[in-house]
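Note that one protein chain is taken out, while the other chains of the complex remain in position.
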């Protein structure tokens, strides 16, 4: 398919603007643009067709099953799109006076209350734009908290298990901390013995995903909490997997001091091809003074306002109050469940365990336990015996019209296949996917070339990622655009994390 | 793909309704339903996926070129969808008091004024739901008009050229009239000699499409008008082809007394997979008293009202004031052009003539003239020489991702291919289509089986229409649903009108 | 022009290919005498943003059911339209396709129509449904045309309790069909089966409405029996919303079931576009008007859908066609399918029960004389407000409440009667507010 720039013709346009008959002020020459940006030039009909085609070459949850582990690709209810587009939300300026934005303030305040209840922690800031930013904000809070106690210089280390998502260590560095890795034990929990040797007065805190990226609830969580709290350190809960435990076990009750939510996972903000997301955080009382400004507070029964008067605040991590439209959707989503949110998690866990039960004989299961909302299999056996990798399994699943699971993550599992069905799938769908996986396992032995050559029914076959990185053609170059089909293939495949 | 009923499971549902805690009144037993209708049972995620898939198996203008002759498949601007969904239009009850529906009344009044100007006729009724109903309404007006003059019993005949769309004769019968056919002359005009013999005091009127369904403007139109008006008969203009002549030639100026518009053709109401449409009519003064009620009238500068006080009215042909949402879209569409509506028609005609110029050597052109907004070719030569029919050409075009043109219509042209590009296509698209047609003409000679077996890239191959008609399975029968794949193929193909 | 793609260069190249010098020349076949020689007298072109602003201004001059607490019904209803309906209808492929003449290009919409036909048959208890008619009025005229051909008779009987607009449309079509229309008056809000039986003699069909225009439940099985006994086709005009709780017309012997689909999945939209539905016993399948989709197989034996039984239709049969309809209301019917699929059988039943329960609450709460106290009603009922209805309406509207439809517009002797409609979108406190308004 052509690039939109390749469909352009000088003189075409889709826009019509109100005519201007007023004089246009002069712009000083050195500030004036003379060479116009080469934006696309198409009339509206072609514009619509182009993006319609773009969409049909994209697989979404609306297209089919999307069991991308760690990403919680659940159905996005359409009523949420209806309410987020109400003019009172959509066209509200963020600097509108408080009297003119009571509805928005109330919605955010209500969402805060809900998240506090789900987390089991009293204070919430909605500001972070995504999970990663929630993490970084959490680390900033730790820094501010310890600075306030005069411990900023000594507490330099953040403990992170080897199963952690890449954002955790990346956030640690960006937050000005150092990573202390801790191992996973044979049951898939944090290795508590290893942990004890790593936590001391130099430790600022822990970052943990629970259930972990292995889809396992850490059975030692109470011990872990004790270790950190006794060392005077803080505990950060990466909420990426909260979909497993809403109303079943609360991070605050587990002992965590700071929690982030991924509203685009647990609370169904559509993923939008990569975003937007929302990464609110909930914290314990003693951390509340450090939260970003403004705080959204209630004055009396019916009035809400923005409170900037927080002397100890870390400041701001994003503009205004955060991604408001995301809040509207997530709030609506939660209101559809009410206290029944627990059922959401129950079904997510039921679906995952059902698939696991049906798959665990055909694929290796590194930790033989019941799983939570997702599970990680290994294609190690297939690789050893038939040269079939997790990548091959993933590509072959495409032929069945399924989006592949996350692969090569978590890193502790070789040839990992990380499968998260979510609660919104029908049993028939789970069965079809499982049947496909079982057939693939058989085909790996009997006709491995079928897997190696997959996918067979997509607009493109396997793509040359090495060439892409080497050539780094990251924009259209018009007359100078290279023809990469004329350049040799790299002949290599990258077996790296895809997903999560 | 499964039928939605085949995806159903008892106990699933997508709907949530407000709980009712009030007592439900008893329904007398003989009126009460006991066996519930077997409506689909799916949760929302599956519902969305089902209809998403339904949509991607449907070809629309948004998908690509759709040169379905006589149907004016032009681009549907998206701003029209925005405005039609304004709550003030969308959620307005048709029985709202006049003070509470001034905006709707004003919009309709303005649209009437515009249509009157475009038609060159003073009085408009927006009520008819589509072109066909406009026709029937026109015939009712004729009947009422002649009845008023005491000629109802004598004027029984409506003259219709042999190129006419099937709705014309069908409407005549439904209107209680009889069809008098008239022939087409060698230039594609009405055969005036034949006509003279057919028009007399028994003639109520003429129904004519101009430009005709051959895409040709009737050069004898002034003579024709004289013949009818001298006979005291009325002239009805089938406005299906108005897209050719907006601002260029007006039906009223041609001599027509009644005109219908197809708002879904000329004025871009989206076709919606078959409808809705809008078929307003414009008439000369003397027919105005007979128009359907209510009339939309202006009282003074700013007030609008519905006028039911029309003693001679034929009555009502549809509920309320007609398909209001269609009016909103068409009104918005016309306002985007303003007086520039003429350019719309000019480009439509330019596009058609360009394609015709490029195609007329490879396909037979029954009437060698410049065309208007569409043209009709014949595959007669291909059939004679290679056994390739218009149907084969149409099916093969699908392989190029084009929607086929209308075929086997008008009936006066054997193996007709009726091509209407509309004004909203880019030259590149026209060229690609022409190139495909030229290649098909070559392939007809060189590898006819490629055409006979087409289409190759659709969810289904050619379908057995004879079997469908014979078996008449017109709904899903649940447990009793037959498996038609087990029944023999008819082995026959229907070469009948497809399109228009 | 943002809808046009041709550049100046394109135009020149194209004219050259055609072999003419100007666009003007393309119109040379139009006789001088009928050329339009001035500019169209229309207001200047507007930019997209100006179009929106202008139409927002017009829309703001309307009082929609979001701006007023409305109890208006009388044929068009403020039921909740679920968000999935918007989602499906905004799919460009469905929005911008036309009638699926070429089945290989259009399996999606063909299947959807087949599914819609199935839903209509399930609702009505019938064997065959078309792909839609224009609205709830024109399908009644269609039914008369069917009945005329099936029975060869030339009189149609309509109950006075049939929606007045439906009756008016039938009467408008009747002369062309060569039919005479007879009305059977109501007795205390419903139709008397004996009176109907008398009128039905020699009639082609009998059309009654269930629930009727007053919201009352007709003795529908008796009415159908009366028609059948007289050899007239019984035609029930039904509200889809009622068919989760009320018996299907097919179950009590109707030949045809028709209705306005708006209440199931369409916005009010000032009266249109909506969809009329029409379903029949299998005996009448070859007399049905309009498109019908059937199942079949493709060359490889795969299941496929296609427009079928086309020998009924105008493009094949021309003056002998069962109807002149071409463009229909597919998109709105699709909305109906989505809506009914969203509801499911359980949802439809709940919705019907909720409407009935709320309406019953309203009847009690309003504490005003009922126009037809002896009748069971569905979601609408007629009350007597003790003063001219328009006065009650005006007074209530000044307080932001539309209390209902003034029945005097259609029925003599009902100067002070209001037809009040209560859907599941109204709450108990809404009804309390109405009660206050009408008490004042």
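In this document, chain identifiers A, B and C correspond to the written order of the chains, with residue numbering beginning at 1 in each.
We adopt the following convention: a residue touches a chain if its C-beta (ideal position, glycine included) is under 8 Å from a C-beta of that chain, and two chains touch if they have at least 3 such contacts.
Keep in mind the model is a prediction, meaning the values are calculated, not measured.
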Touching residue (missing chain; options B:11, B:300 or B:488): B:11
Answer key for A:121, A:394 or A:451 versus the chain not shown reads A:394
Interface residues of chain B toward the undisplayed chain are 9-19, 42-46, 48, 52, 77-79, 81-82
Extract the touching residues of chain C with respect to the undisplayed chain. 48-49, 52, 56, 66, 80, 82-83, 87, 90, 92, 424-425
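As a working rule, only the chains that are shown with their structure count from here on.
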Using C-alpha centroids, which chain lies at the maximum separation from chain B? A
CA centroid of chain A to CA centroid of chain C, Å: 46
In angstrom, rounded to a whole number, how far apart do the mean CA points of chain B and chain C lie? 19
Between chain B and chain A, distance of the C-alpha-averaged centres to the nearest whole Å: 48
Of all residues in chain A, the ones touching two or more other chains: 9, 12, 16, 43-46, 48, 52, 77-78
Please list all residues of chain C that touch 2 or more other chains. 1-5, 10, 45-46, 48, 82, 84, 87, 92-93
